[in-house]
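The full complex has more chains than appear here; those shown keep their coordinates.
Chains: A, B and C, in written order; residue numbering restarts at 1 for each.
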Amino acid sequence: MIMKVKEPLENEYSMIRPGQLLFAYFHFASERKLTEAMIKSNAVCLAYETVELKDGSLPLLVPMSEIAGRMSVQEGARFLEKTQGGKGKLLGGVPGVKPAKVLVLGGGVVGMSAAKIAAGSGADVTITDISLPRLRYLDDIMPANVKTLYSSVYNIKAELPGTDLVIGAVLIPGAKAPHLITKEMLSLMTKGSVLVDVAIDQGGCFETSRPTTHAEPVYTVDEIIHYCVANIPGAVPQTSTDALTHATLPYALNLANKGWEKACEDDPALASGLNIIKGQVVYKAVAEAFDLP
Amino acid sequence: MIMKVKEPLENEYSMIRPGQLLFAYFHFASERKLTEAMIKSNAVCLAYETVELKDGSLPLLVPMSEIAGRMSVQEGARFLEKTQGGKGKLLGGVPGVKPAKVLVLGGGVVGMSAAKIAAGSGADVTITDISLPRLRYLDDIMPANVKTLYSSVYNIKAELPGTDLVIGAVLIPGAKAPHLITKEMLSLMTKGSVLVDVAIDQGGCFETSRPTTHAEPVYTVDEIIHYCVANIPGAVPQTSTDALTHATLPYALNLANKGWEKACEDDPALASGLNIIKGQVVYKAVAEAFDLP
Amino acid sequence: MIMKVKEPLENEYSMIRPGQLLFAYFHFASERKLTEAMIKSNAVCLAYETVELKDGSLPLLVPMSEIAGRMSVQEGARFLEKTQGGKGKLLGGVPGVKPAKVLVLGGGVVGMSAAKIAAGSGADVTITDISLPRLRYLDDIMPANVKTLYSSVYNIKAELPGTDLVIGAVLIPGAKAPHLITKEMLSLMTKGSVLVDVAIDQGGCFETSRPTTHAEPVYTVDEIIHYCVANIPGAVPQTSTDALTHATLPYALNLANKGWEKACEDDPALASGLNIIKGQVVYKAVAEAFDLP
C-alpha cells in the first residue's frame, strides 16, 4: 500500500505486535486516532515523511512530488475540457490556434515536473520561483516553450489574465504554503480556467483551496475550477509503488539487515524518521501537536 | 455550433427558409431523419465533410483530426489512472521508473498528432503505418522517443503485450476502418490497459469498439478499457471552433461574396460539398444510402 | 556585384557591347532609366528576378529571401535597443525576465527564416499564414517556442498589444503586398516597438512603410520604429554572394556552354528571365510598365 498507512490498518491495529517495526507514511501530526493507536500498540513507528537528509531534503517524499507534478498537468488538462466544466480549451492548441497558457508557481521538484509535461503537451508555459539560481538551472534544461519568471505578486498578477491553467507547486518545508493567489485575484482569470493545488497537503497555495478527493476532485469558486486532491499519486499506484520502493529500498534493507536500532544509529537520516518508539512519541512536532511529552 | 448540425436543429427545422444555404457538418448518410428534414426544407445543404480537394484530402475534416489526435492521448492517460478504472500507470513515468508504452496505429493527421502529445508526455511511443514514405517523414520530424514501425498484423501482435495505451487512428477515406485489433488480440494486453478508437466514426479500428459519448466515455471488454467517443473535439469547443473557422472561412467568404452557385462553379472542392439542393439529393453516397435518386 | 545591376553600371553603359548577355537582377519595371539604357545598348538582358519555375517559384529570389528573413530579426533586435531608439528590451530575456514577443507575418521563406532566428535568440515567437498546410509544416519543424497562428485581421489585432517586434514577410508573387498593419493599428503597440518590413520591395506590408537604406535604416511613426531597408542582404555581401552563386551557377553554366538562345530554348524557367533582347522588351510586365510594345 502506497500512500498512507492509516486507513487499511484502522480496524486491524490488533494485528500489530508490540515492538514490531512499522516503516510507512504516517503523518501523525494530523491523525490523532492513528497516533493514539500506535502509542498503544507498543510498535516502533518509522515515518517516511520525516526521514530527512543533512541538507534538509526529504528523500522519501521526492518520488511523490515527481508524480504529483506530472499528474497535476494531466488533471488540469482534463478539467479544461468543457465536458468536465472547464472553458473547453486544448492544452497544446493545433496549427493555427495558439496553445493554452500554463502558469507553474514554484520551480522545485513538483513545479519542474509539471512544467516538463505541460511543455511536452505543447502549452505555453511560465514557471516562477524566488530563487534565481534555480531559475537559471531551469533555463538551462527546460524545453524552449518554458519561460522562467521571478516570483512576485506583481508578476503573478500580470500573468493571470491570459492564463488558462495554474499549477500551485510552492512548498516551504515544515511550514504552511503561502497563498500566492488570493480569492480576489481569481477575478483576473477568465471563466472556466483551472487551478490545481499540489500544495494542498500543507494548506494549499491558493486562498480558496480546500482538500478534495479523487472521487470528487474539483469544485468551483468564482467560476474558476479548483482541483485540490490531497493524494494525487494515489491515482497511479503502479508508478507510485515502483517510485517509492526505489527510494525506500536502501533504508528497508538496512533495517532488515541491522535491526532498526543499529540502522538508525548508523544513519541519522533514518533516525529522523523515528516518530513513536514502543509507546513513546519521540518526534517533537508530533508530541507538540497532541501535547504529549 | 461546431460539431454536428443535427441535434440543435432537430426541433427547429421549421426555422429554415426554402433556398437558404446551410454550410455545416451533416453526415447525412448516417442520419436518415436529418436527411429527410433537409430534403423537405428545400434548403441548400453544403456539407463540410464532403468538401474534397483534388488530391482527395478533406480540408474541413483535418482540423478535427488534429484535435481528436491530441485529445486521444489526454483521454487515454486519464483512463490509465486507477481511479478511472485503469492500471494506475503514469504516461511519462518518473526518474527510475520506466514510462508507459503507447502504440499509435496510423501515421496520418490523427496519429501524428497523438504521437506528438504522447511523446511530449514522456511516454515510449511507437507509431505504425503501411506507407514507408510517411514513416520516413515521421522519422525526420518526430521527437527521439517515437519509434516508427511498419504496420502488419505480425508487428502489431508483437507490440501489444508491453503496450499500455493504444490509439486507433487508421482511417481509409470513404471506407470502413479495418479492424487492426480483434477481440482475440485483447488477451495479449495486460489488464487495465486502454484502447482509444479515434476511427469510431467510420466503424472503429478495433473489433470490440462501439460508439460512446462524453457523458459515458468508456466501457470494458476483457478487462481492457475502451474509449470510443464519437465526437472527441466536442470537449474543447473553444479550440475546435477556432480551428474549424480557420478552415471554413475562405469558403464561407466565397459563398457570401459570390453566392453558392457561382462559388461552387469556381471551386470544384466546394462543389463537392453540395449534398442536397432544394429538395434534391445530389451527393451519390447519400442518395445510395437511402435509395434516393 | 550582388544585388542590383543598375547603380554601378549607370555611368558605364557604354561598356556594354551590342548582343552581349547580361544575367543579373534588373527590376526593370521600377527603373525606367535603366530600361531605356538597356534597350539602347542592344544587349540581351536576362533578369534573375523573373526566372520562374513551373510551380511559380522564383529560384533566384529564394536565397535573398532566406538572408533577408534571417537578417530582419538581427536588425529588429538591434533597434529594440534603447541606444538605437527602441524600448530597451533584450529579445531573449534572461532567467526570471520574460523574453520579448516577436510576431512574424507570413510563413514563407522569409517568415520561416525570421522565425528560426527569433526562436534561436530565445524570443517568444508567433508566426502567421493563411495557408493551414504551411502552418502544419511549420508546426512540425519549428522549435517549441514558435507558435503558429492563422492569419486574420482579428488575430493580428489581438497579438499587437503584447508584441515588441513585428517582421512583415508577406509577399504575394507579382502583386503589391497587402497592408496587414494599418496606421491606426500602430496605436495598439507599445512605444518603442519595432516593425521590420521585408516586403518593402513590393510596396511593404505595413501601411506606414516607406523604403529606407542601410545608411539611414529607420524612421518613427507614432512612436513605433520602422525598419524598411529595401536591400537587406546587401549588408552581408559575403554570405549573399555565396548564396546567390549557388542558385545562379547551374543557369550560368548552361548559358556559357550552350549560348543563351539554346539554353533558353531548353529551359523554360531560364527563358522566363528574358526581359530585353537586343532592343526589344520581351517581358510583358516591363513593356506594360512603360507602355512599350
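Things worth noting here:
Rule of thumb we're sticking to: a contact is a pair of C-beta atoms (placed from the backbone, for glycine too) under 8 Å apart; a residue touches a chain by one contact, two chains touch by 3 or more.
On a predicted model such as this, the values are computed, not experimentally measured, just so you know.
Shown here are 3 copies of a single protein sequence; counted across the entire complex in this file, the number of copies is 6.
Methods note: only the chains that are shown with their structure count from here on.
Separating the CA-averaged centres of chain B and chain C is a span of 40 Å. As a whole-number value, the distance joining the C-alpha centres of chain A and chain B reads 37 Å.
Contact of a single residue of chain B with at least two other chains is seen at positions 63, 66, 242, 246.
Residue ranges of chain C in contact with chain B, taken from their complex: 130, 132, 136, 140-141, 150, 152. Looking at the complex, you find that chain A touches chain B at residues 63, 66-67, 70-71, 74, 77-78, 80-84, 87-97, 113, 116-117, 119-122, 214-215, 234-240, 242-243, 246. Every residue of chain A that touches chain C in the complex is listed here, in rising order: 93, 95-99, 119, 122, 124, 126, 132, 135-136, 138-139, 143-145, 147-150.
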